[in-house]
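Pasting in a structure now, in structure tokens, and then I'll have a few things to ask.
With one protein chain held back, the other chains of the complex are shown just where they sit.
Here is chain A:
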């Protein structure tokens, strides 16, 4: 609210169309370079680093979903990790018990997470702010004991161990490289899907809900419908990420999906940059590396270091790392002129 009154009073009109398109071109250029690097990287790095990058991509897919809900539709979720877990377990159970070929587990995991997201989203999305935060937190909290209960299916607290997908011989790739490329393809696909969704009429509706509910309503946007849809889609993307996680790790157990995961994901997308397209990737780096860096800095209290790092980033870049990068990029063409 204070934000809007601030901009309300601003009368100057700074961003001329010319510069906006220059920034857009810059952005696509950067994206192309990034993609080339992403294809090149696994041939240059040691398997352990390739594995780490793979996990960054997995988290980025989950964060694409969370970004849709939090950054674009303006809702909050402290239970995103639960849908990640649902996707991971769906894939694991199908591979283990049904002997389903692994690529087929992804669409099933997506559908299951979407439907559970829809079911929980219908009541949850009637709530706002703190109440919504609490209800989604409850989802994350109840999930772990629930997984332990259905032992015949989920393997209980022992979890399930699976054979990782092997690269077909014609690719000539090592296992870590193969998994990396699978994750990269899924991530690029998810990215394109979300980007085209956001450019459509539906994307505009989500932004309208986020920016001004009352105005959105009188435009004819059904608030509950679009909020619930955003929740279900975000759950679906978390489910997709979860299924790839299962392929990459080859193991699922309740302890991998505690409340911590949900909180890390939310912290990741806020730090990465809410509502920006590069936010999920930067957030993925954050989720992957910052907890272990915190551990390295101080083994006794990683939580404290983790919290301090978040505070530090938010202090330097209140709109997230993507916002910081955006501001730096915008400065470049101006300096050259």
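We take it that a contact is a pair of C-beta atoms (placed from the backbone, for glycine too) under 8 Å apart; a residue touches a chain by one contact, two chains touch by 3 or more; residues count from 1.
What we mean here is this: contacts and distances are computed from a predicted model.
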Name the absent chain by its UniProt protein name; which of "Cytochrome P450", "Zinc metalloprotease", "ABC transporter ATP-binding protein" or "Phenylacetate-CoA oxygenase subunit PaaI" is it? "ABC transporter ATP-binding protein"
Residue of A:112, A:137 or A:208 in touch with the missing chain, whole complex considered: A:208
Could you pull out which residues of chain A are in touch with the chain that's been left out? 3-4, 7-8, 10-15, 17, 20, 201, 204-205, 207-208, 211-212, 214-222
